[in-house]
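A single protein chain has been removed from this complex, and every other one stays in its place.
Moving on, here comes chain A:
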Amino acid sequence: MIRTGRERWVQREPIENMALGDAWKQLSWFYYQYVLVTALYMLEPWERTIFNSLLITVAAMAVYTGYVFMPQHIMAILHYFEVVQ
């Protein structure tokens, strides 16, 4: 927002972009914290790429496994506790 000479507040960006801008700032702050805590801050960009790819691969595999097997596991648990036959 910018302030005009006549004390009226004028909105520069549309409201959706501002929320996006704030979300982007928040996300990049979180990414900065992640990079500091895992010491990726000290590594060169290609090393960061390797680490992030590995991490995302492992996380994706975990999510996929969960997606495939969760219904079976939940049915087994409910069967064990005799909630459903």
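Just so we're on the same page, a contact is a pair of C-beta atoms (placed from the backbone, for glycine too) under 8 Å apart; a residue touches a chain by one contact, two chains touch by 3 or more; residues count from 1.
Convention: contacts and distances are computed from a predicted model.
Selecting from "glutathione transferase", "Dynein regulatory complex protein 8 isoform X2", "serine C-palmitoyltransferase" or "GTP-binding protein", the unshown chain of this assembly corresponds to "serine C-palmitoyltransferase" (UniProt protein name). Annotation: of A:Leu36, A:Ile56 or A:Ile74, A:Leu36 touches the absent chain (contact as defined above).
Those residues of chain A that touch the chain absent from the view are 32-33, 35-44, 47, 51.
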